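Note that one protein chain is taken out, while the other chains of the complex remain in position.
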Amino acid sequence: MFIKNCWYVAAWDIEVPSEGMLARTLLNEPVLLYRDTQGRVVALEDRCCHRAAPLSLGKKEGDCIRCMYHGMKFDASGTCVEIPGQDTIPPKACVRAYPIVERDRLVWIWMGEPARANADDIADFFWHASPQWRMKPGYLHYQANYQLIVDNLLDFSHLAFVHPTTLGTQSAAELKPTIARDTKGNGMLTISRWYLNDDMPNLHKRVASFDGKVDRWQVYQWSPPALLRMDAGSAPTGTGAPEGTRVPEALQFRHTSIQTPETEATSHYWFCQARNFQLENAAMTEQIFADVVVAFEEDRRMIEGQQKVLTRLPGRTMIPIAADAGLNQARWLLDRMARAEAAADGASA
Amino acid sequence: MFIKNCWYVAAWDIEVPSEGMLARTLLNEPVLLYRDTQGRVVALEDRCCHRAAPLSLGKKEGDCIRCMYHGMKFDASGTCVEIPGQDTIPPKACVRAYPIVERDRLVWIWMGEPARANADDIADFFWHASPQWRMKPGYLHYQANYQLIVDNLLDFSHLAFVHPTTLGTQSAAELKPTIARDTKGNGMLTISRWYLNDDMPNLHKRVASFDGKVDRWQVYQWSPPALLRMDAGSAPTGTGAPEGTRVPEALQFRHTSIQTPETEATSHYWFCQARNFQLENAAMTEQIFADVVVAFEEDRRMIEGQQKVLTRLPGRTMIPIAADAGLNQARWLLDRMARAEAAADGASA
Partner (left out) sequence: MFIKNCWYVAAWDIEVPSEGMLARTLLNEPVLLYRDTQGRVVALEDRCCHRAAPLSLGKKEGDCIRCMYHGMKFDASGTCVEIPGQDTIPPKACVRAYPIVERDRLVWIWMGEPARANADDIADFFWHASPQWRMKPGYLHYQANYQLIVDNLLDFSHLAFVHPTTLGTQSAAELKPTIARDTKGNGMLTISRWYLNDDMPNLHKRVASFDGKVDRWQVYQWSPPALLRMDAGSAPTGTGAPEGTRVPEALQFRHTSIQTPETEATSHYWFCQARNFQLENAAMTEQIFADVVVAFEEDRRMIEGQQKVLTRLPGRTMIPIAADAGLNQARWLLDRMARAEAAADGASA
């Protein structure tokens, strides 16, 4: 079962074309995404209420979708507004419409009770659209449950092993992160890692305008269900980065990693790596993107391998280690949300 | 579960070669079809009674099949007539043989109690073999339950949407059909649709020897489990077609659409479109066949899409509309047959 009452990402803005449609399964539900005549994104259940034909085989007509099996037409609220050959439309003839917010170049969707959807709860990803930052949006499809990806993102100890020549350095395996849990709301974890007087990782070396040792930071903010925002960078050692100063040559990145369950064993994954320097250097944008993809493929190989073992041998014990602190907190938060939702469903039933 | 006590189609005559064999799954049963030395079609369970080896990996010997695993030989009645290295043949050493009737170029099979098989119950498809008609036999394999195909065939309202440029015209969506149910026997539905003073559909235009408005008809006769016979055509408006007159230039077709379940989620589909004009025009035969295939692929795309949604989201409500009249009658008849069979099985058990 999935947590329903929270904002999930459904797509990058550019994945939902101004003409045409995008059919995507989210939390095991087939969803149809399209833009109305004003360009606003609409999300409908991708199943005609008549005989379960996919609306994604249908046709956009103005702000509406017409099922191209028997011609039933649905507006952006999911209400049937036309049944060919029939004057009366039964009140139950509607498909589910999902609350949608388009913000920071992401299409956010609310898969739970619509009345509880509040756009103010959506996390901030300002670097996606800000003129001070530059990024290229990325998407991966994963053959693994989304929580295995969350595990991976909240654990720094794998960097030295999974990514020895990309993201990792030897020190990465040795330094313990600081984890702080937000006591308000649904919980946010802030995991800070500072590498003082450290080597630059290769990813940084390739784009830096300076040499030598650095003070390097990775400050993760993880929010349920699966939103990771990272402030990361390298500044020449001793220029005050830990205290908050960022000298002009400091490499600053904002990283985005977002997952949405597709099914119990597959996931959507949106990511980008924004920077606040050399904004017009398109080759650098491509190089950073390519470097991230190489590193993410290293993760994918391991995580999909993990999913295969878990599918084959479900229910076996896992032995915790100290490096699990981050992922344990995240799993604890997700479990708490799932239990709260199940209890509320039970109470209202 | 499938209805068993009725005649199903197993193949077109030409699908069962005079040499060799045809292995086909029908109602989830593996069936082996071949011709004996007289050319008569034999249907045996495609599973040797010894150790379940497929007889379709065996060899035809005269009227018999020899399993090529251990050499057991079965005659056309399914009785084992030889066990190599063994003099006595146990009486239980037999495989199931299915009653078969070859008629109107179709191979009919009875998958239920053999004693109840009566060849007189087989529906008439005279245009398959008659010298007054010409057709090319077609076969499709469907990734969908056969009832979804029946639904489609008994509903005219989809024509304008699924087949806008092939079978459909705008008027098709607006005209209500007349449905008559046969009160005798296992039920036959006759659905008549007359389009008076209407445009010719493109399929007809391409082969007509006249222009202008037509009186157009589609008279369906649907019989359980999944047999559709259609008398369809276009005659120049006002030449008396609705009253039964068919002027020489009238385009007359007889259409056949027959389904047999392969499994719960896949089906066999045999079809043809016969005509009673320009019999020797082989190019026209091919053109009509190709046009039907194009239209049927339009249906297949929608119906297989429907099956995928139903498989992913089983048990959700369907909202009926007026256009469902035909398919509701068919589903009601099939349910009644299934319940009657289940009750009879219960009583005899």
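To keep things simple, chains are lettered A and B as they appear, and every chain counts its residues starting from 1.
The rule we apply is simple: contacts are C-beta pairs under 8 Å (C-beta built on N, C-alpha and C of every residue); 3 or more make two chains touch, one makes a residue touch a chain.
All figures in this text were calculated on a predicted structure; none of them were measured in a lab.
Across B:G20, B:P90 or B:G212, the single residue that touches the chain missing here is B:P90. Listed residues B:P30, B:P137, B:P164 or B:P320: the one in touch with the omitted chain is B:P30.
For chain A, the list of residues touching the undisplayed chain reads 151, 155, 157-158, 160-162, 173-176, 301-302, 305-306, 308-310, 312-313, 316-323. Annotation for chain B: contacts to the undisplayed chain at residues 25, 28-30, 46-47, 49-54, 57, 66-72, 83-86, 90, 92-93.
The rule is simple: only the chains that are shown with their structure count from here on.
We define each chain's centre as the mean of its Cα atoms; on that basis chain A and chain B are separated by 49 Å.
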